[in-house]
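Have a look at this one.
In this view, the complex is presented without one of its protein chains, the others remaining in place.
Presenting chain A:
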Amino acid sequence: MSKTDLNHSNKKTINTQDRRKFLQKSVLAAMATVLGADIVHASSMPEGYIPLALPADFDPMKGKSKGMIVRNEKPWNVEPTPDLLNDAVTPFASIFIRNNGLIPEDVDVNDWTLTIGGESVTQEKTYTLEELKKKFKSYSYQLTLECGGNGRAGFYPPASGNQWEEGAVYCSEWTGVRLKDVLADVGIKSDAVYIGYYGKDKHLNGDPTKVVISRGAPIAKAMQDETLLAWKLNGEDIPLQHGYPLRMVCGGWPASVSGKWLHKLVVRNQVHDGPKMMGDAYRVPKYPVAPGQEVPEEDMKIIESMPVKSLITYPKSGAMFDKSKTLHVQGQAWAGEQEVREMQVTIDFGATWQKCSLKKPANRLAWQQWSIDLNFPQAGYYEIWAKATDDQGISQPMVMPGWNPKGYLNNACHRIAVKVS
């Protein structure tokens, strides 16, 4: 807009300049807030100059589907609508973005190293990316990553945080080396109980020494075949907002366990205590609580495997069609560490259930495709509800699952509305 305005009239030029000044001031004010200090000489900065500390060049929405819902721009938190997750392997365009801090923009892939240390390594060791790729055998897995807070919007009393609806989940193909192979090369002590990651993301408050998020997993999870140190997503370099150039990927667990921009791993002789491991972050009560109940910190436990869940990815909610039509319905189902054993849908609010056809997962921890053809007895408004059952016999609840203070683990049945005429 500003370019054409500038060419058109003086008045508009002035307006544009005013706007630029205003924008520059706003940006500087925002920066000052972030940095926790006034920017000296801000008034003498050249017009249009944007300090390097700001993520001015990188647009995390570039290449993303139009239907993505931006929950937050600072930090970036974006989710697709369920119909965008219809592919067996989620394309980059539909992958949700969840950040606790700022996306690092100063990634130098040539200088990138991974250091593995901590109390429980026999010796600290550092690898370059090239060394990782050459020294160890690489594997590819389709891995389901779901935000622990996916579905938070459904809880009442409302839980604070990004009000995710259904879309903070995906299953893409990751390529990298097995963490267990690397840990074997490093050498870990018998007292190792947990691993923790450190990434290069930057804290919202601008303090470069402050760690944004440093979570992890028990050593048993780290030793699984599918736990990768990955550099490729769907066969290409991992996009920056998803962890370029290196990410630890732990399928089936809250996606926050899969550390982005990975440059350090620690092998701990205790449960990792990095930021977002403690307090009520990614934790739920050890026992069922009443909605709104206060829960002491010591009564909260770390979320591990995500619960059984499914999505209706076709058709998109709101479909209107003729009664003569047989409606093909399809979606995804997953169950954390488990496999989904059965998939059912109802068009009468659970009075009767119809069994869907269900595919096996491409590999352990990958989501599974399901489908069913539905006919409707008469014209009217219907809701299609989908319910998955895992191999332990545990199903999705139709109502909201137990309330928890931070609104995690909402695996209530997904549903869509359709109208038959």
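Throughout what follows, contacts are C-beta pairs under 8 Å (C-beta built on N, C-alpha and C of every residue); 3 or more make two chains touch, one makes a residue touch a chain; residues count from 1.
Note that in this section contacts and distances are computed from a predicted model.
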{"item": "Missing subunit (named according to UniProt) among the choices \"Sulfite dehydrogenase (Cytochrome) subunit SorB\", \"Acyl carrier protein\", \"Glutamate/aspartate ABC transporter (ATP-binding protein)\" or \"Arginine/ornithine transport system permease protein\"", "value": "\"Sulfite dehydrogenase (Cytochrome) subunit SorB\""}
{"item": "Hidden partner chain, touching residue among A:A220, A:V271, A:A379 or A:M398", "value": "A:M398"}
{"item": "Residue of A:V70, A:A184, A:A379 or A:A417 touching the missing chain in the full complex", "value": "A:A417"}
{"item": "Absent chain, residues of chain A that touch it", "value": "154, 156-157, 315-321, 325, 327, 383, 398-400, 412, 415-419"}
